[in-house]
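Only one protein chain is missing from this complex, and each of the others stays in its spot.
What follows is subunit A.
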Amino acid sequence: MQRLRVRYAKRGRLRFTSHRDISRAVERAVRRAGVPVAYSAGFSPHPKISYAGAAPTGVASEAEYLEIGVSRPCDPRRLRAELDASLPPGLDVLDVVEAQTGNLADRLEGSVWELRLPGADPAAVEHAVREFSAADRVEVERLTKKGMRRFDTRQAVCALAVVNGTGTIAGQETVQPCVILRMVVRHETPAVRPDDVLMGLRLVAGFAPPSPPEVTRLAQGPLDAATGEPADPFDLDRAGGDR
C-alpha cells in the first residue's frame, strides 16, 4: 500500500479547530476530492489516515503532518493540489511526499514556535527570556488528562529569543504593536507546550502577556545536533524517492 505524507497548515480562524475537527474535515475533503483512501478491514472500516502530534486548539501551525494510505498509487503533486482545493481555506496543504522509510512521527523531534504577544513590553519580555535561559530548571504545573502534573520546561527549550519588535495578528485587520517570541522546543513526555514556557517566564520573571498570545508552530522535524534547529522531516523520503 502506498502511503503519502502530507504537510499542512492550520491558519487564521481555523486555528480554533481541535484535532477531532481536523480529522473529520480531512476525511470529508478526501472523499470530496475522490482520493482513493484505503480503509481498515473489519466491522466498522476506518479510512487509513494517521496524524502526528497535532497542535493544540487555538494554536496556528505551518507544519502539521498526516499520512494517508491509498488503495491505488497517487501522484503526490496531484494529491497536493486536489486535497488543498478540497479542504476549507485555512487548512492548506503545503507539501506531499510518498513515504519511503521509517515512521514519520518518530522524526518529529522538536518544533519551532512563534508567539505574538500584543501589547507586551519588549523590555519585560527580554528580561524574562534572559532569566529563563539562565535557569537550570523551570518547573510548572499543568492539568493533564492524568491529573495535575509538575514538570520541567527549561531542558526542553533548545532556543528562546525575541526576534523583532512589532507585527500583526493574523485574522485581524488592524496592525497592533506586538513582541514576537521564537522558541525551539524538543518533544518530550509530558509535552512542553508554548503556554508552559510562558508560564515559566511568569515564574522566573513575573512576566505575563496582557492579552492572549497568538501562537504558531512554524516547523517540526528531526533536531539537527549542530544547529539545534529542526530539519525538514520529508528529506529522508525525498532522498530515497524519485525527487
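Here, a residue touches a chain if its C-beta (ideal position, glycine included) is under 8 Å from a C-beta of that chain, and two chains touch if they have at least 3 such contacts; residues count from 1.
Going forward, contacts and distances are computed from a predicted model.
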item	value
Record-based protein name (UniProt) of the chain missing from this complex, from "Golgi phosphoprotein 3 GPP34", "Aminomethyltransferase", "B12-binding domain-containing radical SAM protein" or "NADH dehydrogenase subunit L"	"B12-binding domain-containing radical SAM protein"
Contact partner of the left-out chain, one of A:Thr101, A:Ser211 or A:Thr227	A:Ser211
Subunit A residues touching the omitted chain (full complex)	13-14, 16-18, 20-22, 24-25, 27-32, 39, 43-45, 47, 57-58, 86, 88-90, 169, 171-174, 211-212
